[in-house]
Each structure stands twice: as C-alpha cells, then as structure tokens.
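Input: a single structure, listed below in structure tokens.
Below is a slice of the complex: some chains, not all, each in place.
Order as written gives the chain letters A and B; numbering starts at 1 within each chain.
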Amino acid sequence: MTATLPQQTAPPTPLGRALNRALRDALAEDPAVHVLGEDVGTLGGVFRITDGLAAEFGDERCTDTPLAEAGILGAAIGMAMYGLRPVIEMQFDAFAYPSFEQLASHAAKMRNRTRGALPMPLTVRIPYGGGIGGVEHHSDSSEAYYTATPGLHVVTPSTVADAYGLLRAAIASDDPVVFLEPKRLYWSKEPWDAESPHPVPELGRAVVRRPGTSATLIGYGPSVPVCLQAAEAAREEGWDLEVVDLRSLVPLDEETVVASVRRTGRAVVVHEAQGFGGPGGELAARLSERCFHHLEAPVLRVTGFDIPYPPPMLEQHHLPGVDRVLDAVARLQWESEWTSKEAR
Amino acid sequence: MTVLDRSGAQQSSPHPAPPPAWRPAGDAASLLPQDTPYRVLGSEPLPVPPALLGDGPRPDDAELLALHGHLAKGRRYNEQATALTKQGSLAVYPSSTGQEACQIAAALALAEDDWLFPSYRDSLAAVARGVDPVEVLSLLRGDWHSGYDSRATRVAPLSTPLATQLPHAVGLAHAARLAGDELAVLALVGDGGTSEGDFHEALNFAAVWQAPVVFLVQNNGFAISVPLAKQTAAPSLAHKGVGYGLPGVLVDGNDAAAVRQVLSTALGRARSGGGPVLVEALTYRLEAHTNADDATRYRADDEVAAWRAHDPIALVERELTARGLLTEAHAAQVGAAAEELASDLRGRMRTEPSLDPADLFAHVYARPTQQLRQQQAQLQEELAAAAEGGPR
C-alpha cells in the first residue's frame, strides 16, 4: 500500500468524476460489465459520468441505445440472463418511470421467480433530486418507489469516496441495485485521488459521519451535507448532533441507526422526497418501535412537502434546508414539555 | 383418425379453405410513404406528391410572403430565447433554429378549434399559434411548469417526458369526435421520441379509434447526441404508419410550404372523419440540443454546413427571389416585425416574475388536504419569520 497517497493531499475531485472512475475500473476489471443508456457513448452522458468510456472500451461495452427506457432495462435484464453485468443510465429520475414495469415485475423478481437460477446482477443508475434549477420532471426524489419493491437494493452516496466505493459495490452485487446519484452533488469536490486504490465497502452499512450526543440526524444522499451543516450550526445553540449517513436504504442498516438513537434519545430524519409515504416514515416507524423506551421525544421528519416537485424559482422553499432541520431539532422536547401534553 | 376423433375436429374437404378473414381489411400499399420527401420549393423537377395530397396547388405569392415573415420571426424568437439563457433570464432553451419550417407550418395549419400537443422543443409552434411568448417560456424560465392556459389556447403543456403527450393527443381527439366537435389535433414528437412505447401505443389507439389526430415527427437526425442510425433501422420513420394501418407521409421538413400543405391536408382529412396520419418531416437542428449542450462532441461541422445550405429560410427566399418578390420593402417589414417580437420579449423577460409560494399548495388537489394546509401554514410562518429579519 505504499503507493496510496494520503487522501488529505489528494486533488479536489468532483463526485461525478469518482463515479466515472468507478465505471471505468469496473469495465476494465470485468469483461461482463456493460454500460448502456441514452447518450452514454459519444457524448459521455448529459452529466458526463460516462465520459471517455466508449472511446476506451468501444461501443459494445458502452452503448448508446435508442430512446426507450423500458427497452433499455428490458434488454439489460436479457443481458443479465446471459451472464453479463449491465450498468444502465437513466437520464433523469422521472425518465426512469417508463421502465417501471420492467423494474418491479422483472428485475426485482427474476431471482425469486426462478429460485436463483437467473440472478440479476444489474445496476440502474438514476440521477435524482433537485436543487439544480431543473425544469419539471428533472428533480424527482423517487426513492420511495424503489424501497417499496422487495428484490431491489437502493443505494445512494453522499461523498466522493462513497460515490466510487458504493458504485463499485453495486456493480459487483449479484442483485439489482437502484443506484441513486444526488445530482446536485455531482460537482461537489473532496480531496480524492482517482489513481490510488480505493476500498469497496459492503452494501447495506450506514456510517456515522459526525459523532454527537444530543440527538441524531439521519440523512442520505443530498441531505447528508445539509445534516452536517445543521450539526455545525447547532453547536451555537449548545446541541451536539450526531449525523448518520444511511448510504443504503435497502438493505437498511437498522443496527447503526438504532444504536445511535438509543444513545442520543432523539432523532430527526431528513430527506428531499415528499414526506408522506417517503422513506422517512419507514425509518421513524422502525425507530419509534425499536427505541420506544429510549426516546425523549417523537422522531421528527424534515422532508419535501407533499407536492409535485416545484418549478426552479420556488424550489428553495421546498427543499429541506439547515433552518428547517434546526427548527425540528428545537422541537425535540428539550425541556419538560410533558406538562403541555394536553395542549398538543 | 385417433387424434382428430378425440379432439372433436371435423373431417373436411381435401382442399381446405384459408382461415376465415377476421383481419381488418386495408390497402397496405396506399399507406406507405413515397420514396422521396415531398417538396414544393425549388425549381428542379419536384417529387411526386404523396397519395394523400392529390394535386395540391403550389403556394401562391401571398402565402409565400406570409411564410417568409413567420419564419423570420421564428428564427428571431429562437435567437432571442437563446440570448436570454446567456443573460440568465432563462434556465435553459432547446432551440428550434433550423426547424422553423415545421414549427411555423404546424401552427399555421391548425384551425381555430384544433389542438396542438407540443414537445419541449416546440415553444416556437406555440408562439406562432399566438400564445404569449412570455407565458410559453414560463417552463424554461422556471416560474411555473406551464405558463399559458391550455384550454383557452388549445395548446397542451410543452411535454418534457418524451412521447407521453401522444396518447393525450389521441384521447382528446377521440373525446372531440365522440362529442361531434369538428376539430383535429396535431401532435409533435422528435425522431428519438418515436422509440418510446408511448409512441406505439398512441398511434395504435389513434388508428383503431380513427381519432382525428395527425402525428408530426420532426426528424432532425439526432436525439441529443444519438444519431438516427442508432435510433432506428427503418427505411423511414414514415414507414411505421402501415404497421398501425395509417398512412405515412414523408416531407422535406425545411420546406415550409410543403410541410404546411401536407399538414393542412392531413388535418383537414382528420377533421372530416378520414382518420389519423403520420407525417415525417426531414429537418435538422442547426444549434446544439440546448444552450447547455456541446454539439461538437457528436457531429461534424461539415454536416452542419450542408444543412445550413438547406436552411428553411433560404429555401423560401430562393423561391421569393425567383418570383421577384424579395423586395427591399418586404425585407425591411419582415425584419422590423421580427425585431419587434424580440424586443418585446426581451423587455418583458427583464421584469422578474412575481411568485407566490402559496401556489405550491394551491394546485395539488382541487381542495388542499389537511396535511397540505399544515405544510402551507408552516411555510408561511417561516417566511414571516424570515421577513421579520434574520434567519430562523
């Protein structure tokens, strides 16, 4: 490991670049890996995540498909049936919907239907979420559809290192992974050296991004930086917040989250997706059950409103930001609110 | 014999009749497109008109002059909108420069009561139809998703999810037919959009229901970076018509007079109960996919240059010149009108739109749910607190 540069001195690298590197390394290491999608070849994808791959590996390893998402996923399923390991790109969150039947009825179920004879080692990369001023249908947080579909893994990175590591792990997985890329983090940079070897984490492990004692903030993908900023700001108010990055919604690392919340006694779940029916409900329900006797206050959620994603000029009102997270933290019954019980 | 006895099938004559003809009748040959795109501009021998058209008259002088004015305004609109993206008043603009003939012809071919179903690239068609350009640009400006009143203008919202507007067009056309209303619907889609399942389902429904709808494919050779050869192996996209039992027509999409004539005929036919038509217009997007795109990554300059030589405005101007109609006076008048549109647009886009965050909750349901009312109250509190100075 002498060749490994210390990450501190590594060059600032955008998250999108780490994803690109993960695809490149996967293509180089395993001939079964194939990248498919709209504009992924010559153009390198509208976000340039597949930049250079067609040039390096040829059109047959990185293929521009016709414009038909069900066809792309359906064909990828067939390729996986023949032993390949397809990685497909959906251009934006809402444009994955045409492939929903292929995802829910086939990708998610093929292993199960065939008692393991036809595993589905495929990765569906979906740029998701808002905050980039995108017009309608370009900013959906669609994770609830996928977490409600047994048979799928649902993974989303929040750091440059995880972008690389989790994507490699997703591609290496023998099960279908919906890999949600927080598009507004594509350009966010961290010191990271593309050339040195990088660890590939196990899927399904949350990580404590910031230890704390007062309460636990739980986020994933684009909400993790928000949680970290909120935790920073909360120090002024005397709160020492722990921040857990889920990294994977399915499988869910319950133990890490439960342990944190049992320790702090208070929790706020943060995500961009609509609150109603969003992943925060599942988390809050599980935590409320498993930490029942440890909770000093109800588990709160800070999420997008229950509305279609708004137009760019209004999105700042919709997105859960630092202030809203701090407001929620303030509502975690810090003093004896027990007395005001009947007032609720 | 053993098997047949058991299955109860009857013994029949040694000369079996072919299976009963339950298939829908139809004359396949008449549904196929011509070999060469239909054109009317230019003086060389013109291609044979599609069967559908009959002997359409060549455009008269007045029509040509009008088309020229519209095309010039259209080009100017595209340029102005692109310029607005550079100044930051538009988030993004997918230009139809090079495709103005299709956009203008589409708008002009529509009758008052007809509906237009545009895709995200077709804002010019909506503007040419008479919708306020500022309202049309709402989507791309980001103040609301669809800025004009679709019922009043009979222009459906610009559709971003590709091809999804096509079944809507069919359903609306079908509803109008059931109501006995004499109108037709024009639905626009790109070459890339024809690969989507919704394209297929829409054309099939249209043909089975004989809905009064005309599909115009603007085949500009690219879906963002993906060239037509990676999109389809068909001899032409118009060849898809026969598979649904509807006529496919191929037209030079840069020849505004030809597109106009084909669409007018097809819409008229649809309006009077003749059923749906698929029109493929061969054209080219001269600019990048949007201002954010870099077209040099996927296409060569000489291809673009070849198409610039076939510019829709040049085609009309050449014909006008041949007829001696391209006078200084006309040119000045056309230029002034275009400039007026651009400056009005520029001016009105300069003022920031006034937005009400309460709108976020007002149009989710006819009546907001209890949960939405709470969320709206929460936002109002936040805004009030912020207004009182200082965050939180």
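Just so we're on the same page, a residue touches a chain if its C-beta (ideal position, glycine included) is under 8 Å from a C-beta of that chain, and two chains touch if they have at least 3 such contacts.
The structure presented is a predicted model; accordingly, all values stated were derived computationally and were not measured.
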item: Chain-type multiplicity across the complete file; value: A x2, B x2
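Definition applied: only the chains that are shown with their structure count from here on.
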item: Whole-Å separation of chain centres (CA-atom averages), chain A against chain B; value: 36
item: Chain B-facing residues of chain A, complex; value: 38-39, 41-44, 46, 64-71, 94-95, 97-98, 133-138, 276, 305-308, 310-314, 317-318, 323-324, 326-327
item: Partner chain A, residues of chain B touching it in the complex; value: 91-92, 138-145, 160-162, 192-193, 195-198, 223-226, 230-232, 297-298, 353, 355, 357, 359-361, 364, 369, 371-372, 375, 379, 382-383, 391-392
